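Note that one protein chain of the assembly has been removed; the remaining protein chains are unaltered in position.
== chain A ==
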Amino acid sequence: MRSCYLTGVCTPSPWLFSPPFYVSYLFIWVTNLFLLVQREEKQLEASLDALLSQVADLKNSLGSFICKLENEYGRLTWPSVLDSFALLSGQLNTLNKVLKHEKTPLFRNQVIIPLVLSPDRDEDLMRQTEGRVPVFSHEVVPDHLRTKPDPEVEEQEKQLTTDAARIGADAAQKQIQSLNKMCSNLLEKISKEERESESGGLRPNKQTFNPTDTNALVAAVAFGKGLSNWRPSGSSGPGQPGQPGAGTILAGTSGLQQVQMAGAPSQQQPMLSGVQMAQAGQPGKMPSGIKTNIKSASMHPYQRPSCPVFILAIPLRCKVKKLLGQEEKKNARLQL
C-alpha cells in the first residue's frame, strides 16, 4: 500500500487491485482454506478413532459386568460389584475427557445423512457392527441416527424447564440450599449410626492400625526412642509399644532425649560407646558424674597419633563443621 508519510493517510494504490495480484491473493487464500480443511479432517478422524476405542472399552466392561451379574449371582460380593462400577465410572470419565479435549472438533457441527436405505442385508455393515445391525433400512435409521430425544421425553423436558424458569432465581436458590442442608443432615445421621453400631462391637476385627503403635514406631525411627541398648533387661517387655516413655525415661541414656531425673541409679550406667548426653535441656540438673563422662567423650580424636583415615577426613571435617554451623544458625534463629 502506498502510504503517504506526510499526510499519514494510507491510500491503496490502484496497482493492488490489478487482476494478476488479485488472482494470486485468491489463490493463496484458497490453498490456505484447503489446508485448513485437510487438517480439520485429520483431527476429526483422529478424534473419532480415540472415541471409538474408548467406547469399545466401555462396551467390553459393560459386557463383562452383565456376565458377572448373570452367572455369578450367588457368589457375588458387594466390593466386587463396586469394583465394576468404579471401572465403568473411570471409563466414562476418560470418555468425557476425550470429548472435552482441545484437539477434538465440535461434533455438533457434523451432520450424518443417510444416503441409501435398502431392506437388503449389508455384509460390510454386519462386519463393522459385529453382527448387531444386519440391515440399513427404514426401521434401523431413526433409532441409530437419532439426535433428539423421544417426543414424549422432549415434552417433559420442556415442561420442566418452563417450571424452573417460572419459580424465579431467589426461590430456586432457597430450594437448593434446603436440599443441601437435608443431604448433609442425612449424611450426619448415617455416620453417627455407623459409629454407634461400631462401638457396639458389631465389627470387632475392623481395627487395622493402632495410633499408639504409630507414634512409638515413628519415635523409634526418628530419634531412637525405645531402641536404647542399655535398658535393664526386665523393665519393658517386647510387645509394649505404646508406653509413652515410662520405660525409656528410666534408662534415659539415648543421646537425643531430654534426660529426666527420675531414677538416679540408672543414669550411672556405663556408656558403652561414649554416647553424648542430651543437650541444653536441663543443664543445671545434670549430676557431676555424667559431666565428667561428657568431658572424656569429647576429647578430640585429632589428639591421637595420625592414622590414614583421619588425614583424609580433615577437609570433610571442615565441611561438616560448616554444615553444623549452618544448622546451628538456623536453629538459633528459629528459636528466637
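Assume a contact is a pair of C-beta atoms (placed from the backbone, for glycine too) under 8 Å apart; a residue touches a chain by one contact, two chains touch by 3 or more; residues count from 1.
Rule of thumb we're sticking to: contacts and distances are computed from a predicted model.
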Among "Sorting nexin-3", "Thioredoxin domain containing 16", "Mediator of RNA polymerase II transcription subunit 18" or "Cytochrome c oxidase assembly protein COX20, mitochondrial", UniProt-listed name of the chain not shown: "Mediator of RNA polymerase II transcription subunit 18"
Residue of A:82, A:117 or A:227 touching the missing chain in the full complex: A:227
Sites on chain A contacted by the missing partner chain, in the whole complex: 206-211, 213-229, 238-242, 254-258, 272-276, 279-280, 297-298, 300-301, 307, 309-310, 313, 316-317, 320-321, 323-325, 327-331, 333-334, 336
